[in-house]
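Every protein chain but one is kept in place in this view of the complex.
Moving on to chain A:
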């Protein structure tokens, strides 16, 4: 399953990067690569069934526990 995922990500990334390199859009390439690598890393970790922290927990912690700015 992970191999299929990596293959799909690799193909998608290859075509995306190829287009940007051919057009010499370096700024786009940097942003694309950064976001794509973040997304790919999360995807592979999810496929490996590693429990990832819920990003909303940070939001709840800030507003509930620190600022106490929430509806009780």
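The criterion applied here is as follows: contacts are C-beta pairs under 8 Å (C-beta built on N, C-alpha and C of every residue); 3 or more make two chains touch, one makes a residue touch a chain; residues count from 1.
We adopt the following convention: contacts and distances are computed from a predicted model.
Only one of "carbamoyl-phosphate synthase (glutamine-hydrolyzing)", "Polar amino acid transport system permease protein", "ABC transporter ATP-binding protein" or "Spore germination protein KB" fits the UniProt record of the hidden chain, and that name is "Spore germination protein KB". If you put the missing chain back, the residues of chain A touching it would be 9, 12, 16, 19-20, 25, 27-28, 31-32, 34-36, 38-40, 42-43, 46, 52-56, 59-60, 63-64, 67, 69-72.
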